[in-house]
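Just one protein chain is left out here, and the rest sit where they should.
Moving on to chain A:
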Amino acid sequence: MTTRRDFLQTGLAASAVLAGLGFGNVTRALAQQALTQDQLLQFDGFGNLTLIHITDCHAHLKPVWFREPDTNIGVGEAAGRVPHVVGEAFQKLFGIAPRSPEAYALTYPDFVDLAKTYGRMGGFDRVATVVKAIRAARPDSILLDGGDTWHGSYTSLETRGEDMVRVFKALGSEAMTAHWEFTFGTERVKELVEMMDQPLLGANIFDAEWDEPAFEPYKIFEKGGLRVAVIGQAFPYLPIANPKWMFPEYSFGIREERMQAVVDEVRADGVDLVVMLSHNGFDVDHKMAGRVKGIDVILSGHTHDAVPEPVLVGKTIIIASGSHGKFVSRVDLDVQGGKMAGFRHKLIQIFSDVIAPDADMTALIDEIRAPYADKLSEVVGETEGLLYRRGNFNGTWDDLICDAIMAERDAEIALSPGVRWGASLIPGPITREDIHSVTSITYGQVYRNEMSGETLKTVMEDVADNIFNADPYYQQGGDMVRVGGLGYTIDPNAEMGNRISGMTLLRDNSPIDPARNYVVAGWASVNEGTEGPQIWDVVESHIRKLGKIPALGETSPITVKQ
């Protein structure tokens, strides 16, 4: 029986070994902790099939710092359950030593300090090295992309997703599913699908008019004498969480009964293994695993959780592979007589200073970035503190963005979407590329309008219910809307309409008056025809004026009742 600790060790050993022992920049600490004989021994392959899973990279081609969340509240049955465990509790649960490489990769404590020690993570030339090494060892493998791949960077916005299609083609990705991909609009999605060597799978993507399947639901792969069905499940709430006017032809939804029907169909076809390539988010996948019968493996995306060991629900294993290129999951399976007889899993941590870049991929990424090199690298200011986003409530990046919106758009209150994408920055220069990492979007106009106190409360309650509804099928993933100029108290476990209290206008410390109108500015409106300057320009302008961004204080105007 493999212990929890073994999963972690093998994950890390894999990353180091796969680097082809290229320790050019490895820090002494990392080398000493990561590479022991025991860890190397954990690296043996297992079974007769390998799945390789990458998800939610959000077009981050280059290595990044990415601080994992300090707050990830689970509600209902998910309370206190993985992935709703963070920080020291996460370290204890998985037997991770504080300040170890795993602690740096998977948890937030001592982040800035450890970032300086262990360096950036991810980078698709490193990912390519890992994928090639796994394939060399395991010819019978399938590389799968969980989506949120085409969106999230300066170059992906400029090339309208084409840079990522090229990179994933070069990686040899064999199937994908989608979420933010659709925010390039229906026509562009179709164009990019044409360019790919892989299908975009979505059993739950339907024609909005006729309520009929609109994309291929699954693909059957033949590997090493096995027939493996990979069923795609796109993000269910695209037309609600993102602007549906950009893809009015399509309807999504969880469609549990549809997933069961598709699983039954491929089972009846006699496949040996059923894999769901999902962009549901972890809690939705957990519920679905318990209700849809016949799925062997769920490769889970959307909620960006990096979980170092598989979560078992009945006979289904759920693999969650993090985000931003920090991780690649390798899942070795023993498939016998049409059944999954065993598995072994490694959440491979992509330490960019340890894993040698793949030269071909480096060249491709350099070529993609070359036309924009000057713009990407231009320094627009400096931060004295850590800038991060990930967490249920405002991160410091969000605070800075909201400050920029209020200052540049002369607003009393700022709203910023509670997305989970966007890299972190440790104290030092802020480049234009860094700003795009947390703002790049096809609907970035910063609106400015008046909103009554009552409407503000309604918006806050609505978003809160999308995150903290006790039934995962009613959750949309993401985090609480970020606010500037506004304080509030939230009780995540309360009922819809009763979670938010004590809303206060910070400008004069007055309670929000339901009847008064407030000047509110924000970005990422899902409404068509939204007007205003682009969010990245607003943020850049603000940072340029300040020059140096002081470290933001530890006190927050948001109080969480638990």
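As a convention for this text, a contact is a pair of C-beta atoms (placed from the backbone, for glycine too) under 8 Å apart; a residue touches a chain by one contact, two chains touch by 3 or more; residues count from 1.
The rule is short, and it goes like this: contacts and distances are computed from a predicted model.
Chemist: UniProt protein name for the omitted subunit, picking from "NADH-quinone oxidoreductase subunit H", "(Fe-S)-binding protein", "Sodium:proton antiporter" or "Sulfur oxidation protein SoxY"?
Modeler: "Sulfur oxidation protein SoxY"
Chemist: Which residue, A:Arg67, A:Lys219, A:Arg420 or A:Arg499, contacts the hidden chain when the whole complex is considered?
Modeler: The missing chain is touched by A:Arg420.
Chemist: Can you say which of A:Arg120, A:Lys244 or A:Lys326 touches the chain missing from this structure?
Modeler: The single option touching the absent chain is A:Lys244.
Chemist: I'm checking contacts with the chain that's been left out. Which of A:Thr71, A:Thr458 or A:Asn493 qualifies?
Modeler: Of the listed residues, the one touching the omitted chain is A:Thr458.
Chemist: Identify the residues of chain A touching the omitted chain, counting contacts across the whole complex.
Modeler: These residues touch the chain not displayed: 179, 208-211, 235, 237, 239-242, 244, 251-254, 257, 302, 304, 417-421, 458-459, 462-463, 465-466, 471, 473-474, 476-479, 481, 496, 524, 526.
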